[in-house]
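Here the complex is missing a single protein chain, while all its other protein chains stay put.
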Amino acid sequence: MNTFGNLFRLTSFGESHGAGIGGVIDGCPAGTELDMAFIQQELDRRKPGQSKLTTPRKENDEVQFLSGVYEGKTTGTPIGFIIWNQNQHSSDYDNIKSVYRPSHADYTYQTKYGLRDPRGGGRSSARETIARCVAGAIAKLVLKQYGITIQAYTSQVGSIRLEGDYNAYDLSLTEQNPVRCPDASKAEEMACLIEEVKSKGDTIGGTVSCVIQGVPVGLGEPAFGKLHAALGHAMLTINAAKGFEYGDGFHAGLYRGSEHNDIFFNDKGCISTRTNHSGGIQGGISNGQDIYFKVAFKSVATVLMEQPTVTVEGKETVLKARGRHDPCVLPRAVPIVEAMAAMTILDYYLLNRAYYLKGNSSDI
Amino acid sequence: MNTFGNLFRLTSFGESHGAGIGGVIDGCPAGTELDMAFIQQELDRRKPGQSKLTTPRKENDEVQFLSGVYEGKTTGTPIGFIIWNQNQHSSDYDNIKSVYRPSHADYTYQTKYGLRDPRGGGRSSARETIARCVAGAIAKLVLKQYGITIQAYTSQVGSIRLEGDYNAYDLSLTEQNPVRCPDASKAEEMACLIEEVKSKGDTIGGTVSCVIQGVPVGLGEPAFGKLHAALGHAMLTINAAKGFEYGDGFHAGLYRGSEHNDIFFNDKGCISTRTNHSGGIQGGISNGQDIYFKVAFKSVATVLMEQPTVTVEGKETVLKARGRHDPCVLPRAVPIVEAMAAMTILDYYLLNRAYYLKGNSSDI
Amino acid sequence: MNTFGNLFRLTSFGESHGAGIGGVIDGCPAGTELDMAFIQQELDRRKPGQSKLTTPRKENDEVQFLSGVYEGKTTGTPIGFIIWNQNQHSSDYDNIKSVYRPSHADYTYQTKYGLRDPRGGGRSSARETIARCVAGAIAKLVLKQYGITIQAYTSQVGSIRLEGDYNAYDLSLTEQNPVRCPDASKAEEMACLIEEVKSKGDTIGGTVSCVIQGVPVGLGEPAFGKLHAALGHAMLTINAAKGFEYGDGFHAGLYRGSEHNDIFFNDKGCISTRTNHSGGIQGGISNGQDIYFKVAFKSVATVLMEQPTVTVEGKETVLKARGRHDPCVLPRAVPIVEAMAAMTILDYYLLNRAYYLKGNSSDI
Partner (left out) sequence: MNTFGNLFRLTSFGESHGAGIGGVIDGCPAGTELDMAFIQQELDRRKPGQSKLTTPRKENDEVQFLSGVYEGKTTGTPIGFIIWNQNQHSSDYDNIKSVYRPSHADYTYQTKYGLRDPRGGGRSSARETIARCVAGAIAKLVLKQYGITIQAYTSQVGSIRLEGDYNAYDLSLTEQNPVRCPDASKAEEMACLIEEVKSKGDTIGGTVSCVIQGVPVGLGEPAFGKLHAALGHAMLTINAAKGFEYGDGFHAGLYRGSEHNDIFFNDKGCISTRTNHSGGIQGGISNGQDIYFKVAFKSVATVLMEQPTVTVEGKETVLKARGRHDPCVLPRAVPIVEAMAAMTILDYYLLNRAYYLKGNSSDI
């Protein structure tokens, strides 16, 4: 259950205050050149301390590859890797060893396992997502060879939201502000809100949107392997995720069928659709149009204010968290959403290739 | 990819116009009494022709068990079953053999596989969900022994929606109207809307909500086996599903952390929470509170009006669907949502039991 | 656990005295023409009553396909099928309902599950293998397109064994005698032994050998997915199998490394080996030479003589089996060994294709 994927697989391990976070990537096609600068850049997008909008923790997250790479190329064998933990303030967590933090995993872990690593949330820490960014970066490098690109961005913080879908924005501007929102003026508003919330020791949530382009027709499997179900599963495994929708999502039901249907037409010899309410997936299988979806994130559970709670023994008490925490996960969630999308798409790409008989799927 | 689950598993097969729809249930605990009347009742909730709000197709869906049952009890070996197809009007589909229906899976299947069974959508037909209802009914029978119950209901049709969450309604009223909405007056409104839409040959979507009660603390696995991710995956495999959210879902981000956090307290010796914004799952693991979630469904793609499209050869043409179709999937989606939830919860119940060491999880 | 394979998968169900034996084949490449005569012929090779060497039970095993086939071709969707049971003499088993037959699965099933279907061994009956023959026949049809062929034969019955490996015999003669041994004179000896044993109500075992030809270089995955480990697993799941060896097998250790090593040479532009002690697999991956292996089968546990045993309550008693049983499984095991080999090779063929990058594995 710490393994993700069918043919391209990440098995991850590690706690926030143990030796480090790492993983094993199995099933990466051989001969892929590992662009180390790119991989590091992906980790940097996720790392804390990037701006005043994120936690001031400084973590110099560098990945050490342990296997599966020879002379700069993947060999087809499993890629082990680790990001060593540094800069841990375990004492920050001393006061929460014996109490359950509200809306954290302390209580559920303790009850499930009979014991837990209380330092920094242990395995349930969002620091676990760093392993996903490593695997996602490698998946992106493979997908790039197939002409597939992935771009996520912050589309809502609190009640401040982007109107319109991804076509209304120049997504190449996403990285130009610390919120990772392609609309500079909305980004400014969002940043103000995050700072206001932070000044009160509070936190805020929102949504991340994502677009995948260049996916050939045919990815996704019938019944239980629908491509959007795989994407939804992937996104919902990210810490603090509360919802997933693709295409028109929760608004799809407002349209009548005659409005929602995407009409096919012949686009200079290729079959295409005039609209894309479906979000690039029909019957669970990619149809060659852009795939887009949205992920909801709750506000961070760690607030720097007093909260009533109970101790491990069930005694009522009051907790005041210390430590260095994000007032809003959204900016740092953007690269994680991309990473999970990249792993999922590559996994289904490989699956589809396995079943491909020459002459069938002309696009692939 | 036609297999769902880890330890309690359904492998399904069948097309809408082939011999039948069936499956194999593997991993059902031995000694479970199969209440055949209950199983049939679950199939009846899903079957077409129940009311004027659903397709007038009459399908007398009776399940035939082929193995795994002896003297009325499960034996622990795989349970094969089939629901034979009847009342197929394959000729209804003759005119769509060579054209792609908009927002259906015709085009993606044809391109992926190089051929397809055009009769009634083949494998992509919603008729496939009948196998899920059989497996879900059996899962419910097992879960009942553990004190776990599942109840879904229609919470939105078009723009008509229930305000407030499940606590505001008496869910036992759900089955008292054909829409399966626990609020009689809203149900009436929804029914009117569906009939209006139907009279125009059009279709409409909405949402189904679901509540799971009696789940012990501890179901769900860290990282990629989070319970809500498993539920989300399960729901998104249902035909026409476009989104999934649990707890506060897409609204979670509007709350500040201090508002969203569920405060623990000592409830007569048991640890409980004062609110349940989390939706019964924290850190991916059930916390003993009610689990609730919502699934978005698009409007049915088959509309009985003229629509432009292309032929298999890419020539532009106009299609007018015939046949007997649902104007709205919501009423019949309710039992399917429950079935997928039941299978998921039982699967994770068994998983958790596998790892349980005496003395750890006192609830289980 | 009733599912076999990774990408080409069989999920089987059924008991010997229930409605029938069936299964679901998932992952069969689309567009494969189903040669029904060939499939039936494979079932006929396995069916009882073929000669006086096998059980006199007459079972007219005809497969009914339930899905996944359209106009004679596989569609890529799951292939459901069933072989209905007929000619069951359940009364034959009345006397063993309350006693445990020695070296059968009665005791282990009863203890594991708390109940069992006593008729004909229930799920543990060798009749279960008929589902494997269906899936194996389809796998053979796919493999044939890739130039891969599989041939098994009886190589030992009791102490009568073929000397030398498969190269010493004309395997095309295998089907010319009821023992399925390519050496006519040894076959005669084996047949005599089986008849002698049968006349005493006793049974006998032996070995089946198998050769797979035309496998390209590259099938098999490092570490836990070694091709011979997959083949060994496959064979050991066949009822009554007690051992598996490939290449020189248990004799390999008698040779020194300098004798056992297969020397590479350039065979008119292709790399080949001068000997094939390795059995066509090196480092767990096929090397392009013939793959060959041997499977050991014990004598059938049902003997028609008095045997001491205990009742379900643990009381000592004496059992005399009735019914119609095989004195020797070998002749009928030959097609089952082939079927499991075909499924395994196809599964690993698809796996290898998934990871294949243009320019790497030139043979495939």
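Per-chain numbering from 1; labels A, B and C assigned in written order.
Heads up, the rule we're going with is that a contact is a pair of C-beta atoms (placed from the backbone, for glycine too) under 8 Å apart; a residue touches a chain by one contact, two chains touch by 3 or more.
None of these values were measured; they are calculated from a predicted model.
When you scan C:P56, C:G72, C:G147 or C:G283 for touch with the missing chain, the hit is C:G283.
Which of C:A105, C:I148 or C:V211 touches the hidden chain is settled by the complete complex: it is C:A105. Those residues of chain B that touch the chain absent from the view are 7, 27, 29-31, 76-78, 222-223, 350-351, 353-357, 359-360.
Across the interface with the omitted chain, chain A contributes residues 1-3, 9, 11-15, 18-24, 26-27, 30-31, 64-68, 70, 73, 75-80, 82, 109, 112-117, 122-123. Residues touching the missing chain, restricted to chain C, are 1-4, 12, 100, 102-105, 107-109, 111-114, 123-124, 128, 156-159, 197, 202-207, 217-218, 220-226, 228-230, 232-233, 236-237, 242-250, 252-258, 260-266, 269-271, 273, 277-279, 282-287, 296-303, 305, 307-310, 314-316, 351-352, 357, 359-363 (touch as defined at the top).
Convention: only the chains that are shown with their structure count from here on.
With respect to chain C, maximal separation of chain centres occurs for A (centres as means of Cα atoms). Distance from the chain B centre to the chain C centre is 39 Å, each centre being the mean of its Cα atoms. The geometric centre of chain A is 26 Å away from that of chain B, both derived from CA atoms. Across the assembly, chain C contributes residues 27, 30-31, 76-78 that each touch 2 or more other chains.
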